[in-house]
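With one protein chain withheld, the remaining protein chains of the complex are depicted in position.
So, chain A:
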Amino acid sequence: MHASRPGKRLLAAVVSAVGLLFGLGVWQIVGQRDPVLFATPGRSAEALLVLTEEGSLPSALLASGTLLVIGLILAIVAGVGFGLLLSRAKLLRTSTDWLIFAAQSVPIVALAPIILSAFGFGLPAKSLVVFLTAVFPIVVNTAEGAHRVPTTLLEVARTYRSSEWHLWKDLLLPHTVPYAMTGIRQGIAMAFVGTLAAEFFLNASGVGGLLLAASTNFDSATVLGLTLLVSVLAVGLMSLGRAVERYFARWRAVEE
C-alpha cells in the first residue's frame, strides 16, 4: 500500500488537472458562443485584475476574510465545546438531539435578512450569520465522535481508576478530535456560504457585495471571476483543514 501511494497521488493530480483543463475549455467555448451570459476565462481574469488595481478587491477580501474568520472561530469553539459536553451529559444529549437536527435543517441563508435586521447589520450581526451556518456540522460531528467512544476503552479507564481529567486527556479528546476536524472541514465550506449570504443584504459589503453589484450589472466576467476566486480560497482552506485532520488521525490504520 505504501509503495503505490506516491503513484496514486500523481494519478489523482493528473486527473484533476485534466478535469480542470476540460472545465476551462468548456467555459471558453461557451463564453465565445454567449459572451453576455458567460464571459470567457480570459475576460474574467482581466476583470479580477482591474478590481485588484483599483483596490476594491483587496479591501473586500479583507472585510470578508475578517467576517469569515470571526464567525468560523466562534463556531469551532462553541461547536466543539458543546459537542464534547454532549458526550459526558447523557440527559443533555437525548434532550437536545432533535433540536440540533431541526436547527441543522433550517436554511440559515434564508433567515439571514431577519437575523441581520434583528442584530443591526454590523459586523456582529454578520458574524452571527456565519457562525450559525458553520456551527451545526461541527456540533453534530463532534457529538457523534464523542458518542462513539468505545466502551472497552471506557472500561479500561475505569479499571485504572482514571480521574475525569485523565479521561478527557487520554480518551475523550484524542478519540473525538478527528471527528471534530471532519465537522470543521464541513463548517469551513458552510462558512463561505454564510459569509457571502451575510454580505448580500441591505448594506452589501466585502466579496459578497462586489458579487452582488456585478451581478446586478450583468457583469458576468466579474461574477464568474469572483466565484472562481472564492472556490479556490475555499478549497485551499479545506485542504488546510484536511492536513490538520490527518495529523490528528495519524494513529488510524487506514488513510483514505
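One rule holds for everything that comes next: contacts are C-beta pairs under 8 Å (C-beta built on N, C-alpha and C of every residue); 3 or more make two chains touch, one makes a residue touch a chain; residues count from 1.
Definition applied: contacts and distances are computed from a predicted model.
Going by its UniProt record, the hidden chain of the complex is named "ABC transporter ATP-binding protein" among "UxaA family hydrolase", "ABC transporter ATP-binding protein", "Glutathione S-transferase family protein" or "Ferrous iron transport protein A". When the whole complex is considered, the residue among A:58, A:81, A:124 or A:174 that touches the unshown chain is A:174. Mapped onto chain A, the footprint of the missing chain covers residues 152-153, 155-163, 166, 170-171, 174-175, 251-253.
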